[in-house]
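Note that one protein chain is taken out, while the other chains of the complex remain in position.
To keep things simple, chains are lettered A and B as they appear, and every chain counts its residues starting from 1.
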Amino acid sequence: MLRDLVFASLLVIIILALTYLTYSGGLGDLPPRDVRVIASNYLNLTYNQGITWLWAASPEAVTAIVWDYRGLDTLFETVVFYGAILAALTLFRSVSKVPEFVSSAGLSLVVKRVTAIVTLAILAVAASTALHGHLTPGGGFQGGAIASVAPLLLLVVFGKQFFIERRISYSKLLTIRNASLALLGFTSVALLILGFLTGFQAYIFQNQAKTVSTLSYPPYLLDVPLGGSLFFFNLFEFLAVASGFTLVFTILLSRDETLRKELEGEELGY
Amino acid sequence: MDIELIKFMFMLTTISLYFNVAISLYGVVSKTNLVKKLIALTIFQDTVNMFTILIGYKLWRPGLLLQPPVLTDLSPTSETLREFVERSVDPLPQAFVLTAVVIGLAVTLFLTTIILHVSYHFKTVNVDEIGRSKRVYIHEEAV
Partner (left out) sequence: MMDYVDLVFLIMGISALSSVLFTFLTVKTKDLMYAVVFSSVQSVAYALIYFLLLAPDIVLVYVAVSVGIYPLIVILLVKKVGRYEVVT
């Protein structure tokens, strides 16, 4: 246990040094007096109707940064998300093909009815969070994370049988996830393709019209701000996150015997 | 409002987060159970995200009312916009942390499946025992 002791004392020394440095003003004023220049630029431009060649048409600055000003960052983070879910599914790839014949009754009737009501409420909150993401705090990531609590509850309370009876199969969820990710990619290059076809100039990840490229997503729907591509990005990200997490949950909540089948034949060289 | 109290409490929050980083790193490195390592790792991840949010905060001053970076007026004049820029906190760290939390969950689910595989394969999740059994196996191979 000497190793642990050395490591713990090293951590204590580092913490004390950091505490002393922070207390004596090593990080400057805490909290700082004002935000950085780049932040005030974003805040000023996000819904500035006077400068429509630089705006994002969204009164919510966080969503505007996530999907417009720094949209490429988020696109590649979505790729990381795709890869992580794919890796988790690959480790248990044979489980999806094994049908579970043992039906579980789930929990008691009271719990089932309460869960049914709560699930509807969760889905409604998730949808409103995702679809209003360009107006109020929220967006695709938040909506997807909230929505994926609902299938988790259903799997625990009703059992996996519930999903099979309602024909919510593995391959359908996989199709929803792949289709929404493909549409996400398509939304980012849609104006570019339109520009090629019509002879105008456009950028990848273009949302609103710029000075040299006049193509644009619609900034308003009737008289409500739509945020241009932000609405579509939020919608597709919502579907991708919710269906991706649901896929992993259906795998992880399988029965123990089904999961062990994955390791069959490993003693013959795995 | 008491500026000194505000500064002290903010510094207290920062220093508590240093302690959280230290404790969770200790848990990741020196605990032998893989599930315990996973729990400590999620705490570490959340604490680092919290540091990022702390960067974007700014000081309350008399006559200044802070607000989240959401514009509530749908037809803003230049006066409204100036007030919004003055009052709002930094939206950039929030945008980074937002994606980091969801991707962190996806990576954690991947780690969960790996730990399940390890537990089925070795019948234990204790890294010391796993190391010992592998050493025995290598010794048998060599003989």
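As a convention for this text, contacts are C-beta pairs under 8 Å (C-beta built on N, C-alpha and C of every residue); 3 or more make two chains touch, one makes a residue touch a chain.
On a predicted model such as this, the values are computed, not experimentally measured, just so you know.
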Partner chains on view for the chain not depicted: A, B
Among the options A:L30, A:A145 or A:L215, which residue touches the chain absent from this view? A:A145
Taking the full complex into account, find the residue in A:I14, A:L27, A:L91 or A:L253 that is in contact with the omitted chain. A:L253
Residue list for chain B contacting the dropped chain reads 1-2, 5-6, 8-10, 12-13, 16-17, 19-20, 23-24, 26-27, 31-36, 38-40, 42-43, 46, 49-50, 53-54, 57, 60, 66-68, 70, 89, 94, 97-98, 101-102, 104-105, 108-109, 112, 115-116, 119, 124-126, 128-129
Residues on chain A that touch the omitted chain in the whole complex? 62-63, 129, 137-139, 141-142, 145-146, 148-149, 152, 156, 245, 249, 252-253, 256
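Note that in this section only the chains that are shown with their structure count from here on.
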Chain A and chain B, separation of their C-alpha mean positions in angstrom: 17
Note: in the complex, chain B contacts chain A through residues 6-7, 10-11, 14-15, 18-19, 22, 25-26, 29-30, 54, 56-59, 68-76, 78, 81, 84-85, 88-92, 94-95, 98-103, 105-107, 109-110, 112-114, 116-117, 120-121
Quick check on the complex: what are the chain A residues that touch chain B? 3-4, 7-8, 11-12, 14-15, 18-19, 22-23, 27, 29-36, 38-40, 42-44, 46-50, 59-62, 65-66, 70, 73-74, 77, 80-81, 84-85, 87-88, 91-92, 136-137, 139, 141-142, 144-145, 225, 241, 244-245, 248, 251-252, 259-260, 262-263, 266
